[in-house]
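One chain of protein is taken out of this complex; the other chains stay put.
Think of it as A and B in the order they're written, each chain with its own count starting at 1.
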Amino acid sequence: MLKPIHRKVSLVLIALAVFYLYLAFQLQSFGNGPIGTDTMPKALGFLLILLSVLLFFTKDKETEEEKKKRHIPKDDVIKILGVLVITFGYIFFLERLGFILVSFLFIYSCSLFLGYQKHIANLIVSFVFPTVLYSVFTILLGINLPSGVIPF
Amino acid sequence: MKKTWLLFLALFTMIVLAACGSADSSSDEEESASGSSDENWKPDQSIEIVAPSSAGGGWDTTARMAAEGFEEEGIIDQGLGVVNKEGGGGAIGWSYVAEKSGNPHHLFVGSPPLLLVPLNGQSEYGYEDFTPLANMISDYGAFAVREDASWDNLNELFDDMKDNPDDITVIGESSPGSMDHIQFVKIAKAAGVDPKSVKYVSAQDGSTMTNLLNGNADVYSSGVTETIEQVRADKIRVLGVTSEERMEGDVVEDFPTAKEQGIDETFVNWRGFFGPPDMSEAEIAYYEEKFAELNESEHWQETREKFAWNEMYMESEEYKEFLSEEKESMQELLNELNIQGE
Partner (left out) sequence: MGSLEGIFSGVQLAFSFQGILFVFLGVMAGTLIGMMPGLGPISAIAIMIPLTYNMDPPIALVLMAGVYYGAVFGGSTSSILLNAPGISGTVATSFDGYPMAQRGEAGKALAIAAISSFVGGTISVILLMLFAPMLSSIAIVFGPPEYFALMVLGLTAISSLADGSTIKALISAVVGMMAVTIGIDTQTGTTRFTFGNPNLLEGIDFLVVALGLFALAEVCALIINRKQTTGKNDSIGSLKLSKSDFKDMSGPMGRQSFLGFILGILPGAGATIASFIGYITEKKITKKPEEFGKGAVRGVSAPETANNAATSGAFVPLLSLGIPGSGTTAVLLGALLVMDIQPGPLLMTDQPELFWGVIVSMYIGNMFLLILNLPLIPYIAKILSIPRPMLVSLVIMFSMIGVYSISFNVFDLYLLLIFGALGYIMRLLKFPPAPFILAFILGGMMEESFRQAMTMSNNDITIFFTQPIALGMLIVGFLSFIVPILQSLRQKNKNAVE
């Protein structure tokens, strides 16, 4: 019965709606009149439940081809997760190491990870692009990006 | 493929090492900065003034004009930069400066929301967490109505409000419990209106004046400057301002104060500068001196005139006392309004 993917999705959405409603019912509603802080959230929560139930009972019209599309080969999952990890690293070190250095490492390693083999071109781009962007932001636009370990 | 992974590992280790190294060196810097605070302290790097709002607003203008004044008049020879840290009605900027504890090169501009936002439970940091350095200027609130409104003065408005509070919509920019709301309620309460009965609507998308003009709202609670142009064009009238005495200046001198209408209450929109927590005596003294010098300068005098700000200088100690009194009176009002943090 739960085989079609949209039914699983529908259950996840109902769970989300219930959680959201639980929080909505904990909101204090003060102010004058029946329309308060919690009115709209409650309405949204119930609406989502209603729509999810409707979704649950819709007919599955997915073709084989579409199903295939949703299936991602293992290789690609690894790639996406890898990029995700590198991006996490980027965010984590952005304010610690500074924009130029982290961006340099990020562009170089991420492109390399995705299979870009021209090392010289890669090095040049990962150096020039962040440096230009950094200069434009800090010098021309007066927006300070984190300078980090590079002292300017 | 294997090679790539090795390379990654190497890169990653490099990054981690570099990050740890930098973290260490920056904390060293901070220590040495606060460590050198003997009798005479001087900034040893450029000073950053945080405006906890976007560019163009009141905090931002104050910060930029002060930075310009310090530089143009040669009061501070280090570089000064203004940084906008927008968000949470100021809370984002405050927590940023709070984290700079021990590094006196980061200041910010503060005004009544610094008291109100924490009282409303929307910021974990309040003025007590910072070092008040100097208050510089003051501004006041104004209550405006349409030109064809039936009220001629504040007393008529408030009397009407006592009888039919549901018929009068007050509009302001800030959310309930913050500036525009509180300044109105403070004066109204002194005139005998029940604070809770005031029907206040907040419009944060810039539509406050529109809603006054098109009749959706009846009273507009705002800063004095926002009303001047529409008063000149005879579209609205200002029933009262919250200052102690009449203000000086072209149009504003005609605005009656609440006080002269027999309502013994004022509301000051003060604006001054704060430093991070735990500043040493010498550091405070340094800034006090510099801000006093700025306050006396020609540049600052012109700035005040340009923006119709009033002089209101207070040095650190005096400022602290003033703030604690202000906080108490705000707390009282908020209690009565039943708006409380947490």
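Here, contacts are C-beta pairs under 8 Å (C-beta built on N, C-alpha and C of every residue); 3 or more make two chains touch, one makes a residue touch a chain.
Here the structure is a predicted model, which is why all the values come from computation and not from measurement.
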Option from B:Asp148, B:Asp166 or B:Glu253 whose C-beta touches the chain left out: B:Asp166
Absent chain, residues of chain A that touch it: 5-6, 9, 13, 16, 20, 23, 27-28, 30-37, 39-41, 44-45, 47-48, 51-52, 54-55, 58, 66, 70, 72, 76, 79-80, 83-84, 87-88, 90-91, 94-95, 99, 103, 106-107, 110-116, 122, 125-126, 129-130, 133, 136-137, 141-143, 145
Missing-partner contacts on chain B, residue numbers: 54-57, 60-61, 64, 68, 83-89, 91-92, 95, 120-124, 166, 169, 175-178, 199, 201-207, 209-211, 213-217, 225, 228-230, 232-233, 235, 306-307, 339
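The criterion applied here is as follows: only the chains that are shown with their structure count from here on.
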Approximate Å spacing (C-alpha centroids) for the pair chain A, chain B: 35
